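First the structure, then my questions, so here it is.
Apart from one protein chain that is not included, each protein chain of the complex appears where it belongs.
Every chain is named by a letter (A and B) in the order it is written, and numbering of its residues begins at 1.
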Amino acid sequence: MADAILAAREFLQDSGIVHDAGELRGYASDASFLTLGTPSLVAFPKDEAECVRLVEFAVRHRMPIVPRATGSSTAGASVAPPGSILVDMERVGACDARGHRRGLFTPQVVDAKGQAVDLSKAGVADELYVRVGAGRTADEMNRALARHKWVVGVVPSSSYSTFGGNFATNARGNGTPAYGAFGDSVNRVRLVTSSKEGARALEVTDREEIRRLGGNHGLCGLVTELDVRIAPILRAEDMLCVILQIESEDPEHLGSVIGGLMKRVAASCRYFAGEFLFIDSGIVRPTDPIRKDAVLGAYFEPPPGKRRMVLLYRGTRDGMAALPGIAGEFPDVAYREITYPQFQAMMKVRTAATGKSLQRVNVPGCEDFIIYDPARFGQVLVRMFAALEGAAGRPVGHHYPDGIVVHYRPQAPLRRQAIEDAWALNLRLREAVLREELTVEDRKEHGLGLALFRDGPKSRHEELRALKKEYDPANVFSPHLLDGRAEGAFIGTRFVF
Amino acid sequence: MTLAAPLSAPEAFPALDPALKILTAEGCVQCNKCTFSCPVHRVDVTFSPRKVILQAYLGGGDAVSERDLWACLTCGECQAVCPTEVPYPAFIRAKREQLRPTMERAAPCKHGGFKEVVARIMARPGLKQDRRAWIGDGLKVADKGDVVYFTGCLPYLDGIFSYCDSASIGRAAIRLMNAAGIVPVVADAERCCGHDSLWNGDAETYRKLVEANAAWIKKTGAKRLVTTCAECFSMLKHEYPKVTGDLGVEVLHFSELLEELVASGKVRLTKPVDLQVTYQDPCRLGRHAKEYDAPRAVLKAIPGVKFVEMDRVRENSMCCGVGAYSTCDAQTKFMQQERLEEAASKAETLVTACPHCRIHFSCYIDGRPVDPLPELKIVDLTVLAAQALE
Partner (left out) sequence: MTFDPAIAAFCCNWCGYSAADQAGSAKLEYPSGVRIVRLMCTGMMDPYYVLRAFERGYDGVLVVGCHLGSCHYKSGNEQARDQMGRVAPMLRALGLGEARVHLTAASAAEGPIFAAETNAFVERVRRLGPNPLREAAR
């Protein structure tokens, strides 16, 4: 195996592809903190041509390739077993002629047919996309689009993840109620796949096929370019941001009230984002300036013994015209209009809540279970909080038009036993909550990955095997994910102090 | 049913070295947002703060490579975007202090370490400097008074960076103060503020400089201390109190004093300076000390100046490419090209509020830019304001 790695290194040196070799501890894991060992080779291609050369080499020499971007996924699919080439896609389509990744760029805007469009002359109802390299992130793109007052349509809460990564995980996020999951918001994809002899560069424009490919976790090829849907930033007078609050000692009551409200909202309103979080006294630091905010500060002082949930909506005034009335019919719910910056500040707290930890790791947990019938939310919450008794970490979630999605990740100190306990908690939680009679389903959109694949639905395995056969007949892309034998260890076992 | 209280700091791991304690007290979640905002990563893709942190967690004390240790600008862009506010620059600073004794060569200053030598010389007691010769004629300074002008490296910078005339910044500052009726104290007892010593891990020299400076500052009996350098400012205002307690003076950056003098009418800026300018927020004045507004107020008060902001300003401002004179390397040129292209797209004049930003940018322009760069002049804020004095 060492010979194969040596040959790969020589190849990378000869072809001028930026790479790094040695004991690459920084790449031993992704946000799942699962590991298959320390990789010894990572390549950083900058465009499609380099990806083609890489894949050709991999096919000829039968070396597996594991695609990776920022590694912010909790699925563990960008973790490379020894003997494979880790391919970091962050530079693809994001470099200048000299090969330097530049943060400043002018976005290329196209319409649904791929024709160039001048964004400064576009109308707010136009269906527009940015033609972008897979290495770009929503953060960068939003910064580039800001002056025209447009944003990326679907932005996952890890907005520093790349578009290639968003497509690979079929991420959902801010904007999903309007534009769907990430795979739904892409109009065109270029990817470098394999054939029995070498590499193929493909362009896919059929929307159904693109949806099929979304969420493949790098099993099908290296995505190099995408046309990603963008949306106009609403003007202040058109936009409505709302914060709803409810608190109770009884989670069932809390859940059933909010669930009832959500059911009504889904039926009568159209919105871009519906996000919720549970607030306790430790969710932000004592010194955090948000505590002193004249409007938002009050939300961070929940009375002891009560659970407080906060639900945020953002959309057009027209689309959400019915919302104040609906909220008014629930006496336990406090309704307030807030500004967009205030909405963003609360969202920041919510994002940090999914990952904030004092010397802890987030063990992959219940990422994406969906409750189809919001009226069941109360029952789900009772079981959830019972299973979570005394555990750290905070559930957050989305209100999507088709249901309520909840995220929870158990947190563990950096010790093997603690991590195993956290994993056990995860399993208890899933046992308690993932039940058909509660209309709960495990969506698995944050995906496969090592340990989670074992528990995934058989139907999903079938879909992915079919995709692999079609796109990757040479089976070079992350073969370890589908052969079911790879057992990942938690990287926490490797910590040395 | 109870909710878990926030978990407390790690007592379970007493063996953590001080640098690692800084990191783990906050809890990096490996989201990679730091790497994405890092200016060094943009031009050197193998440089990643996230990776350094993970390697530190996995490998313990010695796992930071020399390259990773000295390429960091300590500009703080990573900390500004981090969801858990991991203080990465403080971590690098602590690591440099820890690893310095084992390194063959100290901070790899590309000017042979001259600034370091000067700082070490100034840390010696009994030094008898002449720190006024550079001032020249026609300007008034004193031995005692209410306002101390802390000059920093001004007497020394032009010895190496001769194409910059940094001393003109000090002369402009004194001229403006004199016009407002202030005769500032310029003390021969002054030493280097210790910024580079602190950030390059030379704790001993830093401590000596702090003690020497605190001694003479307290003896002047002055009420205010002003400096034209962003680094001296961040040191004297935010770092010195951690070592010596309250210095007993109000510490101001010159832009803050000038804003006050203009607003109160003590200084009148009446001669038009017809220029379109843009402004570089220095890392040490901006992200480190949170002063974004005073320099902008000064620019708006200068008649004839048309001020256009760059896209990346205030807490998003991009570093001039060199931190504490120890990070200048191959990647620096590309970072400077990126930032100066952005500036040149807004104006023909880039205004800085730190003499070191000015030196680093001027060094790049004076040398050989790696790509075509439109005509751009680098001007200090104080010098520009003094041009508007009648």
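The rule is short, and it goes like this: a residue touches a chain if its C-beta (ideal position, glycine included) is under 8 Å from a C-beta of that chain, and two chains touch if they have at least 3 such contacts.
Remember, it's a predicted structure, so these values are computed and weren't measured experimentally.
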(request) Using the contact definition given at the top, list the shown chains touched by the missing chain. (result) B
(message) Considering the complete complex, identify which of B:46, B:84 or B:129 is in touch with the unshown chain.
(response) B:129
(message) I'm checking contacts with the chain that's been left out. Which of B:156, B:240 or B:254 qualifies?
(response) B:156
(message) Just checking the interface: what residues of subunit B touch the absent partner chain?
(response) 111-114, 117-118, 120-122, 124-131, 133-134, 155-156, 158-160, 162
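Definition applied: only the chains that are shown with their structure count from here on.
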(message) With centres defined as the mean C-alpha position, give me the subunit A-subunit B separation in Å.
(response) 37
(message) Going by the contact rule set out above, which residues of subunit B touch subunit A in the complex?
(response) 1-10, 12-13, 15-16, 24-27, 29-33, 35-37, 39, 41-43, 45-46, 48, 50-52, 54-55, 57-60, 63, 83-84, 311, 334, 338, 341-342, 370
(message) Considering only the defined contacts, which subunit A positions touch subunit B in the complex?
(response) 18, 20, 25-31, 33, 44, 70-72, 88, 90-91, 98, 100-104, 137, 139-140, 143, 147, 158, 160-161, 249, 251, 280-282, 307, 348, 351-352, 355-360, 362, 385-386, 389-392, 413-415, 491, 494-497
